[in-house]
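One protein chain is absent from this view; the other protein chains keep their places.
So, chain A:
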Amino acid sequence: PAGPGGVAVPRAGLKKLALPPDYSGITIPEKPKLKFMDKVPAVPKVQREPRRLRDIRGPSEVATDFTQGQYGILALGGGYLHWGHFEMIRLTIGRSMDPKSMFAVWRVPAPYKPVTRKSLGHRMGGGKGPVDHFVTAVKSGRLVVEVGGRCEFGEVRPFLARVAQKLPFPAIPVSRESLQEMRREEEAKRLDNQNPWTFERVVASNMLGMRRYLSPYDLQLKGRYWGKFFLKHRV
């Protein structure tokens, strides 16, 4: 700080100086807000599809890591997102973010899976019902939206948490660092587990004939997943 006459007057104290974050490598795309998602795909399927609930079960292989943004919403359970959820996410994030300094990107496709419903009040039978609406399947561990730009996690977290609460599966807002931290903690927990008996070990060697009562999928899921639920407390 310059004093009178241009002489720098030293001031007692800046013990800790937190440097402002470096946003040099970040470019905000032309359309920073979330794209509008259709209720029905452009080529709607005529053939009705079987239910196939295995697209909810287990961990996700796609969209598990960040690509463009720095913060996002991570799904901690499986579920279906329909058009209402998409609109809610799009409008809430569009309302809460600043389009000049932040951008948001979808990490889930538009609804593609047809869901049938029989009309209300009718008895069972009479064939499969007509297509009612379309949904997107989300597995646990998948990112739903990504947000980036010249912003901090603390700014983004409140509205991402509000969005995450309204989703049909448990979800949390994450950043790149927090996701890494979560994975590291999980790995550390797995390594320093004092219990000599693990689900994986019991199932792999079929101890006590346990595979009679377990599903063949438990070999891969290893006790951490049950149906659409992700059991976070389990190792």
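We adopt the following convention: contacts are C-beta pairs under 8 Å (C-beta built on N, C-alpha and C of every residue); 3 or more make two chains touch, one makes a residue touch a chain; residues count from 1.
Just so we're on the same page, contacts and distances are computed from a predicted model.
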| item | value |
| --- | --- |
| Name per UniProt, for the chain absent here [options: "Large ribosomal subunit protein uL10m", "Proteasome subunit beta", "Leukemia inhibitory factor" or "GPI-anchor transamidase"] | "Large ribosomal subunit protein uL10m" |
| Touching residue (missing chain; options A:R90, A:R157 or A:K228) | A:K228 |
| Absent chain, residues of chain A that touch it | 3-5, 7, 9-10, 12-13, 53, 56, 78-80, 168, 189, 192-195, 197-199, 202, 210, 212-214, 223, 226-229, 231, 233-235 |
